[in-house]
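Input: a single structure, listed below in structure tokens.
A single protein chain has been removed from this complex, and every other one stays in its place.
Right, chain A next:
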Amino acid sequence: MISQIFILSTKGDHLIYKDFRGEESKDSINGFYEMVTALSGDQPPVVMSYKGLHFIHARQGGLYWVASTKTNPSPFTIIEFLNRLAALTKDYCGSLSEKSVRMNFALIYELLDEMVDFGYIQTTSTDILKNFIQTEAVSSKPFSLFDLSNVGLFGAETQQSKVAPSVAASRPIMSSRGEQGGKNEIFVDVIERLSVVIGSKGVLMKADIQGEIRIKCFLPTCSEMRIGLNEELSIGKSQLKGYSSAVRVDECRFHQAVKLDEFDTFRILKVCPSQGEQTVMQYQLCDELPCAPPFQLFPSVEKDYVNRVLIFLKLRCDLPPKSTALNVSITVPVPKGSTSMSQELSSPDQTAELQPKNKALLWEIPRFPGGAQLSALFKVDVPGLSSASLLEVGPVSMSFELPKQTCTGLQIRFLRLSPTQTGLSQRWVRYVTHSDSYTIRI
């Protein structure tokens, strides 16, 4: 049973506060904030107790989403509920930030009122909620000229409009009366998170992929949709279909609304998406990478003069030539006490800086085309350098984003709405791979 739910900003401002059972006073918010800010880094903040009251919180969108309870409930339920609350807020407000929560507080109170009663979770389904929500979302998105770039000259259909802008899905789902509301769009995203450890000799030591297929639906009502996956998709270690380059995942789990009667033979998921965002399928692949790891690093670390370390990094992107990695950032730990750094980068759009506080240097590459190779030379001054200090250089960690790319090779063959669907609807399929953790040892 949930006693209270509140949302705090990082500065401790009260954005939302709702008491369901009248068991505790409002002081508990400040109690929570004091505790959470006083914790040191190694103390787990997820569950905290304060005068017989337990706080469970999740961080989403830079905000604290907190539930307090006097009972001893399942932490999984509460955490997933808080995450769901945040996701619903995102659905209804368009984006998740302090500003959007502030602007839409009436809407969020309305949501909470329907979702939880007397501390019991009633429903979190948009299908049910949409009947009760009356408040219109206030979009916090400022007017931008980029929005106009999609409109072709004289209203002609341009090539650009074949690609959905990346912000297209971040708008409120309920702007039915708004001018944008006519857009009956449906987005199907295949999102994979990659976590890789590459050993010092370039050997792949660990590779995990966690993936999910997410639907974001703006249609007010949607009849059955059929999502066709790769026919050669095989699940589990034993089940291999043919000898061709099968797409394989270790295991997958589906949303309970997904009908799987055609999945076994045709790999078709049938689902009636409700408004808003939902994950229809989660899958994972462990200890194996069907493609080459997207990046290979060839480092060399030397001691130059008395107090200087030379770090030469050669980074190769092993993606297919047509694809690109975006927002690549490389963090290289440097010896303690590093004072300054000089760098030689191969192009002007790259940046590098030394962060003495984190004793690391950060190299950022905004775009990295597949098949390319970039190199950089860093000279780091370290007073009192010893040869042992070179051991402190490494392991290198990277973060990046691979649009239009899935590492498992999972593809969506088709996306069909049943023919009874009236009105034109636009369907988008997007693929993206994020780096959850990409570590290369030196």
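A few notes on this one:
Just so we're on the same page, a contact is a pair of C-beta atoms (placed from the backbone, for glycine too) under 8 Å apart; a residue touches a chain by one contact, two chains touch by 3 or more; residues count from 1.
As a convention for this text, contacts and distances are computed from a predicted model.
For the chain of the complex excluded from view, the name given in UniProt is "AP complex subunit beta" [choices: "Aldehyde dehydrogenase", "Pescadillo homolog", "AP complex subunit beta" or "GPI-anchor transamidase"].
In the complete complex, the residue from A:F105, A:F312 or A:W428 that touches the missing chain is A:F105.
Contact with the chain not shown here comes from a single listed residue; of A:D117, A:E262, A:D304 or A:E353, that residue is A:D117. For the chain left out of this panel, the touching residue among A:F132, A:F266 or A:F414 is A:F132. Within the entire complex, the positions of chain A that touch the omitted partner chain are 1, 13-19, 21-22, 26, 40-49, 54, 56-60, 70-77, 79-83, 105-106, 109-110, 113, 117-118, 120-125, 131-132, 134-135, 193, 195, 197, 199, 205-206, 208, 210, 250-251, 253-256, 279, 282, 284, 286-287, 331, 333, 336, 358-360, 386, 388-389, 391-392, 394-395, 397, 399, 436-439, 441.
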